[in-house]
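Omission of a single protein chain aside, the complex is shown with its protein chains in their original locations.
For chain A:
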Amino acid sequence: MSYYDIDDIIADGQVCHGLGYLNGQPGEPIKENVKIELPLWLAQILATQLIDPSQSSQEEAQPILKLIEPEFFSKQFLNFIKSNSYKTNLSPYLFYYKLVCKWANMYNDTELVDLISKMLVDRASEINDLSFKLNDQFTGNNQEFLNGLDGFEKALFKTSHASFKDLKNWLRTSPNSAS
């Protein structure tokens, strides 16, 4: 496995058959027009990779696969965010905002970015409010909202809460207690 090994480079050009393991059927080739789930990094590469027209029946170069809009970028989901960004449950997606970045980058989707930025600001200010209060976090809507945070927002809540608490504790210390 060396950079300068010509055999190695040629071996990289070996056509691979039977990528079915990506689809849970090892050994079999993936047929055309099949829906499969791929990790984003792989899907991204394959979606931008063009098939050489001379090797396929189509006249024009086609990408190896087309991405289907995932559920969390569907029109429905985005409309839901538009209508009420606090009620949106992002907890199933650990990295929602990072996903948005990558997705927007692939599709130049400024509209999506604007919408999500607005949602982030709305939700963040709510998070900030809740992180300030000491005991109001576990009632009704607040509980529901806090359960629907994605990974980034949870970390945000934690840091914000810690910094408010720090100051409160410090203001409460008396000079005589040994510091």
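Note that in this section contacts are C-beta pairs under 8 Å (C-beta built on N, C-alpha and C of every residue); 3 or more make two chains touch, one makes a residue touch a chain; residues count from 1.
The working rule: contacts and distances are computed from a predicted model.
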Checklist outcome for this item: UniProt lists the protein of the undisplayed chain, choosing from "Trafficking protein particle complex subunit", "Transmembrane protein 60", "18S rRNA (guanine-N(7))-methyltransferase" or "DNA replication complex GINS protein PSF2", as "DNA replication complex GINS protein PSF2"
Checklist entry - With respect to the chain omitted from the figure, which of A:F80, A:Y93 or A:F164 is a touching residue? => result A:F164
Item to check | Hidden partner interface residues of chain A, rising order | outcome: 50, 97, 100-102, 104-105, 107-110, 112-113, 116-117, 120-122, 124-125, 128-129, 131-132, 151-152, 155-156, 159-160, 162-164, 166-167, 169-171, 174-175, 179
